[in-house]
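With one protein chain withheld, the remaining protein chains of the complex are depicted in position.
Labels run A and B following the written order; every chain starts at residue 1.
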Amino acid sequence: MNVGAEIQQAFVVCISAVFTQNILLAYFLGLCPFIGVSREIKTAFGLGLAVIFVLTATVMLNWLAYRYVLEPLGLEFFRFILFIIIIAAFVQFTEMAIERFSPFLYQKLGVFLPLITVNCAILGASLFMVIRNYSFIVTIGWGLGSGTGWFLAIMAMAGIRQRLAHERIPRGLQGPGITLIIAGLMALAFIGFTGVLQGR
Amino acid sequence: MKLLLRVVEKIRPHFEEGGKFHAFLPVYDAIEHFLFAPGTITTTAPHVRDPIDLKRFMSMVIVALLPCVATGIYFFGLRFIALIVVSYAAGLSVEALFSIVRKEPINEGFFVTGFLFPLIMPPAVPLWMVALGVAFGVVIGKELFGGTGRNLFNPALVGRCFLALAYPVQMSGSWLKPGAGVAGRLLQYVDGSNVDAVTSATPLALAKGGEYVSLSHMFVGSVSGSVGETSALAILAGGMFLLLTRVANWRTVASILISFTALAAMLHHAQPDRFGPALWHLCAGGLLFGAFFMATDPVTGPITSGGKWLYGALIGVVTVLIRNFTGYVEGVTFAILLGNIFAPILDEMVFALRLRRLKVEG
Partner (left out) sequence: MKLRGGYNIFLQGRPGSTIKAMPEPKTLYLPLSSKRFRFSAIHVADGQDVALGDVLATDPNNYDVPLLAPRAGSVRLGQVEDTVVLENIAKSQEYADTNGRMEEVQHVERTFGAAGAQRRRLMMLGAWQFLHEAHSGRLPDPLGTPQAVLVSTLSLEPFTARGDVQLQARLLNFTRGLEHLQSLLEYQPIYFVLPDIKSEFASIVRNHIRGYASVKMVELPLTYPYDDFAVLARSLGLSSGNGPVWALRTEGVLAVDRALTAGKPCVTRIISIGGTGVVSPGHLRVVSGYPLKCITDKHVFEPHPRIINGGIMTGEAFGPGALGIDTECRGITVLPELQEREFLGFMRPGSERSSYWPCFLSSMVQRFAERLTTAMRGERRPCISCNACEEVCPAGISPHLIHKYLYRDLVEEAAAARVDLCVECGLCSYVCPSKIDLRAQFVEAKNGIAREKAEMLETKARQESTEEVNA
C-alpha cells in the first residue's frame, strides 16, 4: 500500500483504538494498575503517560523484532517470549528515566511502575498488532491510540474516585469493589461507540 | 389539619428509639414531612432561611414533566400509568430498604428518578422489566455510591442502558403506534399482546433505511418512540418551565443543543443523502428529553459553569456520532453516561484554572 493510504488507516485505527476498541473498557486488558493507581488524579496522570510511552515504543520495537528477526527465522511462535523480554527491558529503561527526572512520581507509583511490564494491555497491543497484520505506520497509530485510550480510562476513573473519596460506600465494596463496578458502568457507556470508525 | 398533626405526633414515639417500629423511622419521616413542613428552627446566623427546600425543587421537575406525561397517555394509552406505578413501587421499596439499613431519611431525589424512568421506556415493555430496570438503576447507579447527592451516573439512564443491552429484543420490539384523533389512546390500555398496535419502526430506525417521517408529526409527537420523548412540543414547554425556575442550568441545555445542531448540520451539508437534516434530528429520538431533563441533573453533571459548557458539547457531539456512525439508532443514553464519566475530570480542569486565579486575590 502506498504511504498515504497507510497514514489514513493509521489515523482511523488510532481513533478507533481510543473510543471504539478501548483496550481497557472494551477488551478489559490492563485492569490491575487501573484499579490500583486510580485513586488520585496526579498519579493516574503520571502512570497514564508512562503507559502511552511504553506501549507505543514497545509496539514499534516488537513489530521490528517480529518482522526482521522472528519471521525470517520462522520462529513466529516465539513471539510471546520475545515480546515480554523486549517490554521488560524497555520498562526498566523507563523506570530509570522516571527515577532520574521525577523522584516524586517514582515514589508515588511505587511497585506499579515495574508492574507495567506485566500490564496485559502492553503485551495485548503487540499481539493484536501481529494478528491484524498492521504495517509499521499503522502500528504507530495503533500504539498511540491504545495508550491514549488506556490513559483516558484511567484519568476518568481517577476523577470519579477522587470525587467519591470518603463517601459512604458499603464497607465490603470500598476500594477495588466499587472501582470494578464503576469500570463496568464505564464499559457499558463505551459500548455505545461500537461501529464508530471501526478500524480493522 | 390540627387534628391530623396531633395524630401524626401521637404515633411518633412508636418510631423513635426504643419504639416498636424504630427501624421504619425513615418511612415515617418521609410521610410526616410530606404532610407537614418541618418544625426545625435556625440556631445560628443567618436567622432566616429562604422558603425553598429540596421537596419544592424536585416538585418543579415533576411539574415540568407533566406535559410529557399528558402526551404520553394521549398517544400510548393508560398502560403508561401502570409503568409509573410499577416504577415507583419497585424504586421506593429499594430506597426504603437502603434508608432503613443506613438509618437515614429517604431522600426526595427518587421521586424524580421514578417519574423519569417510565418516560424513557418503550410503552409496551413488560412490567417486570420496568421493575428490574428501576431496581438496577437505583441500586447500582445510586445507592452503592452513597445515596442521593453522591451518585455519579444518572440512575434512570443506568437502568435503561442495562435493559437496552441485556434485553435488546424486548426493548426494540415494544414500540407502539401512536394513537390518533380527539381521544387518542386516552381510554385504551395497549400492551405487547395487541399485535396491531405494536411496531418496531421508530423515526430513527426508519431513517437508517432512508425514510424520514415528517417534521410536523415529530414536533407534535404522533410518532412511535419512548413514552416521554416523542413530543418535542411538550418537552419544550416543560423544559422552558424548568429553565425559568432555574432548576435546570441553561448552560448545559444550550451547549447540548448548539453542539448537536452544529455537528448535525455540518454532516448534512457534507453528505445530504446519508445524514438527515439537523432540525429533524433535533426532534427525533430522545435528544430534547435528554438535554432538558436528564443531562441537567445537578448531581451527576459538572458543578462548574465552564465544565457545563464542555459537558454539553461532549454529549451533543457523541450523540451525533453514535446516531450516524454506529449500528445503534439512539445515542443519547450512551452520550449522557459518557458525559457523567468525564464530568469529574472536566471539573478538575476548571478548578485548577480558577484556583490559579484565586491565588492572586485578596
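As a convention for this text, a contact is a pair of C-beta atoms (placed from the backbone, for glycine too) under 8 Å apart; a residue touches a chain by one contact, two chains touch by 3 or more.
Just so we're clear, the structure is a prediction, and the values are computed from it rather than from any experiment.
Undergrad: Looking at B:L35, B:V101 or B:A180, which residue reaches the missing chain?
TA: B:L35
Undergrad: Tell me which of B:G91, B:G147 or B:G221 is the one touching the absent chain.
TA: The single option touching the absent chain is B:G147.
Undergrad: For chain B, which positions touch the chain that isn't shown here?
TA: Counting only chain B, the missing chain is touched by 1, 4-5, 33-42, 44-57, 59-60, 105, 107-109, 147-150, 244-247, 249, 298-299, 303, 305, 351, 354-355, 358, 361-362.
Going forward, only the chains that are shown with their structure count from here on.
Undergrad: What residues of chain B sit close enough to touch chain A in their complex?
TA: Contacts found on chain B: 102, 140-141, 144-147, 150, 152-153, 158, 161-162, 165, 318, 321-322, 325-328, 331, 333-335, 337-338, 340-345, 347-348.
Undergrad: Please output the residues of chain A touching chain B within their complex, sorted ascending.
TA: Contacts found on chain A: 41, 155-156, 158-160, 162-164, 167-170, 173, 178, 181-182, 185-186, 188-197.
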